[in-house]
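Data block below; observations after.
Every protein chain of the complex appears in place save one, which is left out.
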Amino acid sequence: MLAYTVRRLLGTIPLLLAASILTFLLIDLSGDPLADLRVQQPPVPEEVIKAEEARLYLDRSLPERYVLWLTGIGGNGDIGLLRGKFGPSVQGADYDIGHALAERLGTTLRLVSAALLLALGLAILSGVISALRQYSMVDYTLTLIGFLALAMPTFWLGALIKEAGVWVNQQTGYTIFYTVGATSADTRGFTTAQLLADHLGHLVLPTLTLMLTGYAAWSRYQRTSMLEVLNSDYVRLARAKGLPNRVVLRRHALRTALIPLTTVVAVTVAGTVDGVILIETVFQWRGLGDFFVEAIKRNDSYALMGWLMLSGTAVIIANLIADLLYGVLDPRIRYE
Amino acid sequence: MSDLHPPASTPAPSASAASPDPVDRSAEHGQLRMVATRFLRHRMAMASLTVLVLTVLFAFLGPLLWPWDHTVHREILPNQPPSWAHPFGTTNAGHDVLGQLMRGTQQTLKVALTVSVLATAFGALWGAVAGYYRGWIDAVMMRIVDVLMVVPLLVAVAAISGNVRGGTTWWAVALIIALFSWTTIARVVRGVVLSLREQEFVEAARAAGASDARIVLHHLLPNAAGPTIVAATLLIATSILLEASMSFLGFGIQAPDISLGLMIDNARTAAFTRPWLFYPPGLFIVMICLTINFIGDGLRDALDPRQTITRR
Partner (left out) sequence: MTSTNHAPNPATAAADAPVLSVTDLHVRIPTSEGDVHAVRGISYHLRRGEALGIVGESGSGKSVSALAVLGLLPRTARVSGSIQVAGYEVVGRKDAELTRIRGARVAMVFQDPLTSLNPVHPIGTQITEAIHAHRDVSRAAARERAVELLRTVGIPQPEQRIDAYPHELSGGMRQRVVLAIAMANDPDVIIADEPTTALDVTVQAQVLDALQAARRATGAALVLITHDLGIAAGHVDRVAVMYAGRIVETGSVDEVFSSPQMPYTLGLLGSQPRMDAAPHSRLVPIPGAPPSPDHQLSGCAFAPRCPLAKPVCRTSTPQLTAVSDTHAAACHFADQLAGIRPEELFASNTAPSANPLPEAVERTRSRGEPVLVAEGLVKHFPVRSKGLIRRRSGEIHAVCDVSLTLHAHQTLALVGESGCGKSTTARMLLNLIPPTRGRVSYRGQTLTGLSSSRMRPLRRSMQIVFQDPFASLDPRMTVFDAVAEPLRVHGQFRNGGAERVRELFRLVGLDPAHGNRYPHEFSGGQRQRVGIARALALEPEVLVLDEPVSALDVSVQAGVINLLEELQERLGLSYLFVSHDLAVVRHLADQVAVMYLGRIVETAPVERLFTAAAHPYTQALISAVPIPDPRRERARQRIVLRGDVPSPMHPPSGCRFRTRCPVFARLTEAEQARCATEVPTLADHGNDHAVACHYAVPRSPLGDAFPPHRTP
C-alpha cells in the first residue's frame, strides 16, 4: 500500500507538469500582464514599461520563461516553483504571491472542509432514505431538492441565501447571519471565544450554499448505488440469514454502497473549486476564489499560475485519496 | 430542439443505404419505437420537454412578436415595476426586462447548444478512437483528457476569456466552453466503446469479414448513441450554468448584448429593491436546467435503465 501510494504520487508529477505547460501556454496566449500599463493615460514612460517587462521577465521567450518559472535558474531569486517561489506579481515587487496564496488558503479551507463534510453526510443520509423509500413522497421530495440544487447557478443560489439572511436580520433587528466577508471587519479586542463565534457566524451561509451544490450530485448517486446494492444477491442472503433489517442495511448495504461514492466525490472536487470561486465572490470573502478573480482581472500571470498549480494539486490529491480509500473499502482491490 | 427528441436523434442503422432493400421497412424503427414509448411514459420528462419547447419558442419567436428588444430605448420609463406595458418591469437604464429575457434566453441557449454539438462531436470521436484502438493510442489520448480535467472547468474557461475583453460574443463563449468540456463526453464514449467492442455481435461482424470502418460505423456508433445522447443533453445544462457563471464573474457575453447570467450580475444588488430584475433570469436558468436534467433522466431510462453517468 505504501509502495503503491509512493508510486502514485510519483505518477502525478508528469500529470502536473503537463498541466502546468498547458496552463502556462493558455495564460500567455490570453493576455498581456502590462496591457493596462501600456494604455494608461497619461502615457507611462517607455523606460518604466521596459523596467516592468524586465522585472516580470516578459523580455524573454515563452519557453525560456516557462523553464525559468519552473526552476528559477537565471532569475532574480523571486521565481522558480521548485524553489518555492511563485514569481513576481504585477502588483509590485513587494507583493509575494506565495505568501498571499498561503494566507487565503486558510480562509478557503474553512469554507470547503465544513461544506464538503456536511454535504457528504447529508448526501449519504438522504441517498439511503431515498433508496429505502423508493417512489415515496420522501423520495420524490429529496429528489426534487437535489434536482433543483443541480439546476441552480451556484452564484444565484448564493445570492438567494444571502438575501434570505439579510431579510431575517432586518426582520429581527439583530445580526443573526453574517452576509459579508469571512470575518468581521474589525476584530480587535475580541476574546478567543468571540473570535471563534465570529468565524463560525460568517461561515454559516456560504457553507450552506457550497454544501447544497455538493449534496445535489452526491445524493443522487448514493441513491442509485444504494438501490443497486439493495437488489443484490448478498443483501438477499444477509436477510435470508435472519439478520435484523438495520444490521443488513448498515453492515451489508451501506458499507458496499459507499465504495463507488469515493470516486464520484473525487471527480466533483474540481467542481467544488468552481463553486468556491463563485461563492466567495457573492459573500465577498477574501479567499482563494477572490484571489483568482483578481488575478485574472489584473492579468497577473504568475499569480494565476501559482493558483492553478495549487488547485491542480488539490484535484490530483483528491483523486489519489479516493483511489486509496477505494482500496481500503474494497478488499478486492489490492495495491502492491 | 428536435435533437432532444429521441426518435429524431438516434441514428438508425443505415445498412440499407448501400443498396435498395426490398423488405418493407415501415416498421423498422422497432428499437426506436420502444425507446420512444418508454420516454413518452416518463411523465416528468414529457412535461419537461413541453416546457422546454415553449421556452425555445419564447426565446426565438418572442423577439419577433414583442415590440421591445434588449437594448436601451428612450421611450421606456426606467426603473418601473412590472406593468401591462412591461410585464417584467424595466431597468435603471431603460431596458424592457421581457425583451432582455427573450434575448438573454436566446443567447444562453445558442451558447449551450453550440457547446453541446461541438463538444459531443469532438469528444465522441476522441473517445471512440481511443476506445477502439486501445493500447498506447488510448493511453496517450486519455492522459491528455486527464490533464485537461485537472483544471476546473470554470477556471479554465475564465482564465482564457478573462482577457478577451470587450469583444466576447456568444460564439466565442461557446467555443471556449466547448474547448474544455468535451472531455466528459470522450470519457463516456470511450467507456461504452471499450465494452461494446468485446461484445459477440462485434466479433460476429469481424468473423463475417467486416472492415474496421464498417464495424465502427454500423455497430459501435449506433450502439454508443444512447449514452452519448444522454451525456450531450446533460452537457447542455452544464454549459448554461457555466455561461451564467462566466457572465457573473464578468468574463462572458458583454453588454450591450445580454445573457441570463449577465442579467443576474447586473441585478446583483437589486434583489430587495427591484426584485423583478433579480428573480426572473435566475428562474429561467433554473427552469431550463431542470427540464433538461429531467429530459436527460428520461432519456437515460428510455435508452438503458442501467446506464449511470456522473454529472458535475
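As written, the chains take the letters A and B, and residue 1 is the first residue of each chain.
Following the convention adopted for this analysis, a contact is a pair of C-beta atoms (placed from the backbone, for glycine too) under 8 Å apart; a residue touches a chain by one contact, two chains touch by 3 or more.
Just so it is clear, the structure is predicted and the values come from calculations on it, not from any experiment.
Among the chains on display, the ones the left-out chain touches in the entire complex are A, B. The omitted chain makes contact with just one of the residues A:11, A:106 or A:181: A:11. Of the listed residues A:53, A:139, A:198 or A:330, the one in contact with the hidden chain in the full complex is A:330. Taking the complete complex into account, B:205 is the one of B:46, B:205, B:270 or B:287 that touches the chain left out.
Checked against the hidden chain, the listed residues A:40, A:76, A:245 or A:284 yield one contact partner: A:245. In the full complex, the hidden chain is touched by chain A at residues 7-8, 11, 14, 232-245, 247, 251-252, 255-256, 259, 329-332. For chain B, the residues touching the absent chain in the complete assembly are 12-13, 15-16, 18-19, 21-25, 27-28, 30-31, 34, 41, 139, 143, 199-201, 203-211, 214, 218-219, 222-223.
Keep in mind that, in the parts below, only the chains that are shown with their structure count from here on.
As a whole-number value, the distance joining the C-alpha centres of chain A and chain B reads 25 Å. Of all the residues in chain B, the ones that touch chain A in their complex are 143, 146-156, 158-164, 237, 241, 244-245, 248-251, 261, 264, 268, 271-272, 278, 282, 285-290, 293-294, 308, 310-312.
The touching residues of chain A, counted against chain B in their complex, run 15-16, 18-19, 22-23, 26-27, 29-32, 35, 147-148, 150-156, 159-160, 163, 166-167, 217, 220-221, 224, 264, 267-268, 270-271, 273-274, 277-278, 281, 292-293, 296-297, 299, 304, 308, 311-312, 315-316.
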